[in-house]
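In this view, the complex is presented without one of its protein chains, the others remaining in place.
Now for subunit A:
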């Protein structure tokens, strides 16, 4: 459903966005009162739209809501006010509106759930909330205004409306409604319904017309928004609310829905976490609502009461209480809707139920209702769709947020619904606010982007943001590097440092120089400029690229980076055509493409000598643990076949890479596998304090020549050490050994180290166990991330100088100090793989797949990367796995196709809008065949003098990539708490700047998010909650250090899925197409469903407790839930479409990621579910991480503080 909705949305988006992106925003920023108005209009229009859809909306008629709204407002205001004060809610709503609206709409349309929501919400609270939300929505939409236009069309209008409504409704319902409605029960509801209706009705007409007759709606909406703002101020509330019917409505609506929710929630609250709640809730709802509500109220009551102080108090508290109880919001909602809705909305409901599915509007508003009716599934789906609404809601949440926990009572009062949502975990306290469905949904954004991307992405247009990493698209290189190589945080950079500073938007690019391209895209062409080497600018040494301007008839060229004029060498001369382009422009990749490679000459080689082919050295731990876990055996067996797959550029030629073998425990064993030997020779080096290589000839060999000896060796290694009793290992000398071997052979290469334990044997780099949980959370925590000894840093430096890249495979059974061991891999461009508690049986597959991939993947050695930029901007900071000996050259002993480097830029002068900003990333490296090459990626982005342009061309995923790397590096020198705060601050500043400079004037209480960054809060929250920054009790220091280094070289696609895992409902799987993902929240899980969750590192198959037997049979081959073996790591091969599709899906997921994901089957309510839940990032985490809703509220609060 969502999808559908989305898609429809998408289309609107497509239009709107473009328009938005620029036109829309522009208006927003500055001069767009008008646009805003329109936006508002749209919003209003939406409402109208809603009406059209359904009488539903009609029912929700805004008119009524207003009435109720006021009341609610009051309540809200109180509740919120007490918490945050009205402002938050509205704000939230407002900003999003535009976006959210679409979403909401989409959602509405899409899923039955929406309908359901609408029902719940729609009728009762919807109106008010909607209004709030709407307002919020609108505000957000403000930017979206553009969307508005898009919306303008019936669909859009409707959708938006619906979304707005729905979202708002939901949110409001969940939150506001519950309290109000539940508490006040009838009074509010009636009012609520009425209000909504009014709204709707009012708006609806207007809305639909609104587009046309945007005025009324706009006004309303604006008002509403503003009102929404007021709502926050709720304290002030009463007045504002009253004034603003809109705001009121939200509250009013909430009340209603709340009730419903409350009811729903009741059931859920108890089971909240489990998906089960829904069903329960439903059941409970019927009965539950009333009773529970009361019961619930009490708890909330108190707090609410305090907060409630305001009018609503009585109501709200009650409502809140319910909400609290209704943690299960979603499900509850559904159910509740029926129960309460019926009462409240009875009038509405009727329409809704019908409407929900059919009309967006209904759905939006109706959601509540529909949900109720729709049943659990509906809700689940709906939620995602609702996101659009978020905007509206967020505010509320915000308000709630900061206070959330404390204030909750109050909040809960206001947002009974919210509590439910957020509640799942905190259910009881959850008295909070926002409806998760109402806040920006990542899924929605992703789906929209997918829908709008139909054409291949061409890189010829400067400053054009590429599709999201989650979207499949083709790239055509037309002069700028493909987004697969370079992604920027902003494709429209501010012209001045002041602007950049003001906006706080990081200017960074994530560069993946050797990225693997899909088969249908050609790899960079190789250019040979002859003996004199690549042609470069005389001054800045930039390489020939499309940005070089040929002048004087082609005899000279002017550098696009530094403007210096350079003579064209005679052999490169070519005439220009009438446009000033060289005639051969399109024959030469370096003149027409964004990415290409030069053949380097000896001037680009170490010692002016062409490099010999690189070598791979395998260093295998053979201590007791390694042997016992089966690792040694597995590695040796695997190497026998793997050695045939060494990387080569031409598949028909045998690989030039030579190999060598070392085993070690606390001494090292080198092997002579010279082809002339009858049997391998082992040379033991015990002098680990002063490592050296005991042999030269016969250590590094060609695989084919020495095959027999090598196989004999690999057969014998496991035997030789089968009875070992040596438990101590060394580590530093192991790397030294590899390094010395490469030095002796005078070549670059890669070390594959298979290591098991903390190196406690007496040797350089010896480590102590320093894992001290007591330090976590203290100022000394950072020391745990720092290397324990300085030895490895200097060793890393030596490795880099030699071009010795180190890949580390860890098989620890206990603390191994990853923070220290990873120093060398990280500094040399290597990778770290960690297989904790490795057991041959269950982890073999994952390890072997990783190993195979790691050995086979394309890799460049002894690389130096330099990023040149046009005057005015400068690459100032780099993040990733590399070493830097000066401030400009990124040195990578090895650079493989999975490694990304994030580069941050700073202004050192003004940029011009005309020329934009250019960057050229040149990587000099030795290919696996020993060829020295230069890979060049060029990228041009626009420059802007208006902040709005900046905000319109940002890429949140990339920003998050930057933020996470920045933060994860920050933990080395700062307490994690400070790092988190810094992140939140910067994020708040970014958003506040937008709000201040780009958004239409609206009440301060509204949360307004730029379209491009509306997911920033949710993603940022994921970063903040990551194990590195906020570890749970069961997260080891090693895990954190491991993740820390892992993130540091992730590209955008990986970091995206890592922070916001992909959660797919398997039961909707059909061969050929992916089901639409679900938001990472427990409440989105259906007890009767099966879900697949991937993070890029983990893969879970979550099985609900009441899954249909048939599905189980199809997937597991067993009809019984209890018989599912949760230890399996692969699914049985069954001959049925579902099984096939699922296995294919898993296969394709694995194929997409650079690391093999082991499948974990998680049964609902099983122990392992805890692990799984950790990845439901929208929920509260066990380690204290905020739920999305809570965080959004918090963020809003921060923004408001900044604005005030």
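Here is the rule we go by: contacts are C-beta pairs under 8 Å (C-beta built on N, C-alpha and C of every residue); 3 or more make two chains touch, one makes a residue touch a chain; residues count from 1.
Please note the rule applied: contacts and distances are computed from a predicted model.
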Record lookup, UniProt, unshown chain, options "Electron transfer flavoprotein-ubiquinone oxidoreductase", "Protein transport protein SEC23", "Trafficking protein particle complex subunit 8" or "Defective in cullin neddylation protein" -> protein name "Protein transport protein SEC23"
Missing-chain contact among A:562, A:659, A:700 or A:713 belongs to A:713
Checked against the full complex, the residue among A:464, A:496 or A:681 that touches the missing chain is A:681
Missing-chain contact among A:567, A:654 or A:690 belongs to A:690
From A:670, A:811 or A:861, the answer for touching the chain not displayed is A:670
Missing-chain contacts on subunit A, rising order, are 667, 669-670, 677-687, 690, 692, 694-698, 712-713, 716, 719-720
